[in-house]
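Missing here: one protein chain of the complex. Every other protein chain is in place.
Up next is chain A:
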Amino acid sequence: MNLQTFRENAWNGLWKQNTGLVQLLGLCPILAVSTSIVNAVSLGLATVLVMAVSNFAVASLRNFIPYEIRIPVFILIIAALTTVVDLAFNAYLHDLYLVLGIFIPLIVTNCIVLARVEAYAAKNDPVSSTVDGIMMGLGLVWLLGVLGGIRELVGSGTLFSGIEMLIPGLSPLSVFGDDYPGFLIGVLPPGAFFTLGCLIALSNRVRTRAAAGKPARAASDGEEAAPASAAP
C-alpha cells in the first residue's frame, strides 16, 4: 500500500464516507450507547478493533471465498472474531472489559462491520483493508465522542463521567455544577435522534459549501472546473 491509498482511506473513513454522518450505518448501537463520552468512545474503540481484525481476516482469505456464499462466510468470520476478542478481553484485560465488555457483543449487530468487509476488504489487500477498518472505526469514534459529549452535557451537565473506570485517577468534569437538574431528553433515546439529526444537518451544510466552493476556486486557479454535483 502506498501513501496515496492510505490518505484516501483515512479521508474516506474520517470524513467523506463517515459511517455515522454519511453512510448512516450501524445507528442502533450508536444511538443506544452515546449517553456519555466515555461510553460512546469505548464502543467506538471496540468497533475499531473488531473492524480492523475482521477486515484483515476477510482480505487475507478473500481468494478462497466463493462469491455465492460470501455473505454467510463474512458473518461467520465476523462473529467468530468478535467472540475471540470478547473472550480475550474478558480474560486478560478484565478491568477494561468491565467497561467495554457490554459493548463488544453489540458490535456483531453493527452492520457497518459487514458493510466494510463486503465493500472494501473483499476486493483489496489485507494491509489497506486493515487501514480502512481502522479509519472507518476512527470516523465512528469522533462522531460518537461528539454525540456522547453533547448528550451528556445536556442530559446531566457533566463531561467524561465514568472516566475513572477507564483511567483511574481522572475524574469527571461537572460543567454546570452539582445542582444542575439534568435535562432528561438528552440521555433518553429521542435525544440521540435529535442530536444526530443536527450533526448530520451541520455536516451536510459544510459539505454543500465545500462542494460549491471547489469549482469556483478551481476555475480561478485556471484549472478545468469539475462539474458541480447537484446532489446534497
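Convention: a contact is a pair of C-beta atoms (placed from the backbone, for glycine too) under 8 Å apart; a residue touches a chain by one contact, two chains touch by 3 or more; residues count from 1.
In this text, contacts and distances are computed from a predicted model.
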Chain not displayed: protein name in its UniProt record ("Sulfate ABC transporter, inner membrane subunit CysT", "Ion-translocating oxidoreductase complex subunit G", "ATP synthase epsilon chain" or "(2Fe-2S)-binding protein"): "Ion-translocating oxidoreductase complex subunit G"
Which of A:Cys28, A:Leu87 or A:Cys198 contacts the chain that the document leaves out: A:Leu87
Contact with the hidden chain (one of A:Ile77, A:Ala121 or A:Leu147): A:Ile77
Contact with the hidden chain (one of A:Val22, A:Ala119 or A:Val187): A:Val187
Sites on chain A contacted by the missing partner chain, in the whole complex: 35, 64-66, 68-69, 72-73, 76-77, 80, 83-84, 87-88, 90-92, 94, 98, 155-156, 178, 182, 184, 187-188
